[in-house]
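Read through the structure below, which is laid out as structure tokens, and then see the notes.
The complex is shown incomplete by one protein chain, all other protein chains being positioned as in the whole.
As written, the chain order gives the labels A and B, with residue 1 at the start of each chain.
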Amino acid sequence: MSTLIVIDQPPYGTWAGREALDMAFSLAAFDQSVSLLFTGAGVNWLRKSQKTDGIEQKSIEKNLSAAPIFGVKAMFAEASACARYGLTIENMLAGVAIAENSSNLLHQYSHTAFSG
Amino acid sequence: MADLETPARNNEGFLENAHEWTPEVASMIAEADQISLGEKHWEIIEFLRIFYSKHEMSPPSNRLFVKAVKEALGEDRGNSIYLMQLFPGTPAKTACRIAGLPRPTNCL
Partner (left out) sequence: MKPIATLHILNKAPEHSRSVECMRSLRAGDALLLTESAVLAIATTDVHDPNTTVYALKADVLARGLDDCASETHLVDFPAMVDLTAQAQNIISW
């Protein structure tokens, strides 16, 4: 049993994405294999140096950086979305792999769920 | 001592204002739980405060608390029996309360 959670919504816009993250952490807590795929505007979750004091929300970047510690298997970012938003390995969170063909990924998990 | 009064806490004993936390406050919160803080407790408290500054969240559940401690401090400390002995009840909840962190979101 392996799960892929797909985040295609931008950060901070709605609570749906944070709920997806909670779900990923909960699966990891019970040692279920879970990975995250960021596509579309969702890749912006991964950008470094988010400074959230002005919007009174917790930093998604910092929350997300706990994923490997909690046992989330992998984090993927769709290559074309990264290119569109000027994201590279250098300005993204550590530990993210760029997925050239994300639609292939969707078929490799026993359960794939889109957030939001 | 009037200047060592415990700052305001919510109905579950978590600090209303995280900025009011000091090591002395931690000791007072622990005492109210009949815990006398020793070196082993402080190691975990310090770990939790660093964890919060890096990730802006408390470990959301007991299991993830144990995992995070194991990742940072090894298996000797990152196991539920060890943490249960130090922080009775729900260890994540008890430890976060003493460390001045917000309540873990998934601890009932």
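As a working rule, a residue touches a chain if its C-beta (ideal position, glycine included) is under 8 Å from a C-beta of that chain, and two chains touch if they have at least 3 such contacts.
A quick note: this is a predicted structure, and the numbers were derived from the prediction, not measured.
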| request: For the chain that's been dropped from view, list the shown partners it touches. | output: A
| note | Out of A:33, A:52, A:65 or A:112, only one touches the absent chain, namely A:52
| request: Pick out the residues on chain A that sit against the missing chain. | output: 8-13, 40-41, 44, 47-55, 57, 61, 84-87, 91
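Please note the rule applied: only the chains that are shown with their structure count from here on.
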| request: Please compute the C-alpha centroid of chain A, do the same for chain B, then give the distance between them in whole Å. | output: 28
| query | Can you list the residues on chain B that touch chain A in the complex? | reply | 51, 54-57, 59-61, 63-64, 67-68, 71-72, 105-106
| Quick one: in the complex, what on chain A touches chain B? | 22, 25-26, 28-30, 58-59, 62-63, 65-66, 69-71
